[in-house]
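All protein chains but one are shown in place.
Showing subunit A:
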Amino acid sequence: MAASAADVRDILSLPGPSNVASTTLKKSSSSIAKKPEGISRELYSLIGNSAPTLTAQFAKPRLKQRPDLGKGKVKWEQQEFSNSARADGLKLKHWVKVGPDNNKEYPFAKYNTTTTTYTYSLDEYTRLLEDPEWTKEETDYLFSIVKEYGMRFYIISDRYDYPGGPPRTIDDLKARYYSICRKLLRTRPWAGDEATRQQLSNSYAFDKEREIMRKDYIDHLLKRTPEQIAEEEALYIELKRLEQTERRFAKEREELLKTLAGIDSGLATISIEDDAANTFFGGLDKIKRSKKRGDTMEIDSPISSAQFSLAPAHSLRKTTTAKQVAQDLQLCIYRFETPAAAPNKAAHVPVHLRSTKPSIPKQNLAPKIYSALEELNINHQTLIMPTRNNLQQQQMLFDATAALIETKRVVDRVDQEIRVLKARLSGRKSEDITDAGGEETQEDAAVESQTQAAEESQAGPEGDAEAEGELDAEGEGEGEAEGEGDGDGEVEPEVEAENEDADGDAEMEDADAEGENEGGDEVDGEVEGEDDGEGDLDDEELEQELEQRGDDEDEDEEAEGEVEEDEGTVDNASEAPESQVGRRRKRGFSTSSVDTSGTMNTRASVKRQRNG
C-alpha cells in the first residue's frame, strides 16, 4: 500500500499541508493586484500590472557571467627545499606557488615512519634470552635486520646473511624474534593495564611447529594434480547432494508425522542441525561410511510412518535368511516390510524411538474412543512404557473400543426406529376404533407391516431385502407427490389423488411383503398374531401393549394426527386449508419413511454382526 504524503508527514511529524499552502497563498495574493470589476480576465492580463513591457524585449542580451577565477595570475617559482626526513642537507628543487607558507616543513617528511622494535641490554640477554642455538651476536644481527626491513619477515629471511651462522628459515627467525619480544614484555614493568599487555603479548604469539605444519599443508595443496583436484571436487559435490537428500528426507518425514499423527517429532530439526554442524572432513567420512554400508542401512531402518504398524515378527522380508532370522531374534531386532505400494515415496526412514510413533485410532472415531477411555480413567496420550507388547495392547484396546462404540450406535438407532413405528401403529389402532371406516384399514396394515419389517430386520436376516425394497418404493411415490405439491393451489386436488394412488401402491406391496414374511423362520409371536388376523381385537391388544410400555412420545402423536388429517382430506377435498395442512403432514410422514429406508443398510450390517 502506497503511503500518501499525509502519511509521510505524519511519520516525520511535519506540519500539515494546510499550513504550507496557506503561507504560499498569502504571498501570491499579496503580490498580484486585484483585478478591477468590469474588465475581463484576458484583457486585464494584457493591460494590467503584470503585462510584460516592450522595453525589456529590446534590451541588449547579456552574456553568461564569467567565472571568477580569483585575482590575477598565479606565480610559480622553482625553489630549493630540504627534506627533514633526510640526515644530510640535500637541496632539491621543485616548483611551488609563490605564497606566504613557503618555508614550512616538507609535506612528505611526515610519511617517514619507522617501526619501533625491542632492544635489550646485555644484562637482560644473559638473564632471560640465552638460547643454545643463538649467539648474542647473531641475535643482535637479527634485531638490526628486523629494524632495517621494518618487520617484513619475507624480506628479512631473504636478506638474512649472518657470516658463519647456520642457515635460518623464516620460521626460525620469527620464533626467535617473537620469543624474545614476549619475554621482554613479560619481565619489564608495564605502564598500561594488564589487558593491553596481554593483547600485545598475544600479538607476539608464534608457534613454530604449527607454522611449519601449516606450510606443509599449503605445499601439499599446491602440489595436487588436476586429477586429484577433480576427484576432490566430485566428492564435494557428492557430499552436497547427500546432505540435500538427507534434508529432504527429514522434511518429508516431519510432514508425514504432522499430517498423520499430528505430533511434532523434532527429529527433522535435529538431523538438519547435525548436517549443518558437519565439517568437511566429517562429511567425507560420512559419505565413505554410507557407501560401505550400502543397502543394509535401508533394510535395518523402519519404514516410513505412513505404513507404520506393529507388524508381527513373522512378517520379515522374504530375502532374509534363516540365519538372519535367528540373529534378529537373538538381538531383538524387528524388521518391517518396506512399502511396495509407494514407489515414489522415499523408502528410507532413519532410526526412531517407538514412543514417537504411537498407535492411532481411526480419525472419525478417535474423539469417541478417547472419551470412552477417559471414562475408564485410561490416559490415551502417554504410554509410559512403549514396549512392543504394550503398543500392541494399546492398539487392541483402541480396536475393541471402536467396535463397541460402533455397535452401540447402531443399537441405539434401531431401537429408536422401533419406537417410532410402534407409536405410529398404536396411533392407527386408535383411529380404527374411532372411525371404524373400512378405507383406512388398508393403510393401517401398511404401517403395521412397516413396524413388523423393522422388528423383523432386528430379528432375522431373511426379510431384509424385501423390507428395504418396500420402503424404497413407498419413498419414491411420496417423493413424486412432493415435487408436484410444491406447485400452485389449482393442482392440489390432483396431487391429493396421486398421493392416494401412491399410498395404495405401497399398500399392495406391503401385502406382498407380509405374505413372504409369514414364511420367515424367526418371527415375533406378537407380530405374527397381528398378521394372521386383521381384526380389531388384535389391534387393541397391540394398543394395550403400547400403553403398558408407557411409550407416549411426540412422534407417535404426530403419526396419529397425520393419519387423522389424511382421512380428512379424503373426506373433504374442497376444504383447501385443511388439505394443505394434511399435505404438509403427509410430507413429514414420507420423509420419515425415506429416512428409515436409509438406515436399512446399517441395520442389516448390525444384524449380521449380532448373528455372527
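Here is the rule we go by: contacts are C-beta pairs under 8 Å (C-beta built on N, C-alpha and C of every residue); 3 or more make two chains touch, one makes a residue touch a chain; residues count from 1.
As a working rule, contacts and distances are computed from a predicted model.
**Student:** With one chain of the assembly withheld, which option in "Brg1-associated factor b", "2176_t:CDS:1", "Elongator complex protein 5" or "WD repeat-containing protein 55 homolog" matches that chain's UniProt protein name?
**Tutor:** In UniProt, the chain excluded from the picture bears the name "Brg1-associated factor b".
**Student:** Touching the absent chain in the whole complex: find that residue among A:N112, A:T126 or A:Q244.
**Tutor:** A:N112
**Student:** Just one of A:A6, A:L92, A:L329 or A:I378 touches the chain that is missing; which is it?
**Tutor:** A:L92
**Student:** In the whole complex, not just what's shown, which of A:D68, A:D219, A:E375 or A:D412 touches the removed chain?
**Tutor:** Hidden-chain contact among the options goes to A:D219.
**Student:** Out of A:Y44, A:Y125, A:Y149 or A:Y178, which is the one that touches the chain we can't see?
**Tutor:** A:Y149
**Student:** Footprint of the hidden chain on subunit A, which residues?
**Tutor:** 83, 85-86, 88-97, 106-109, 111-112, 148-149, 152, 154-155, 157-159, 170, 215, 218-219, 221-222, 224-226, 229
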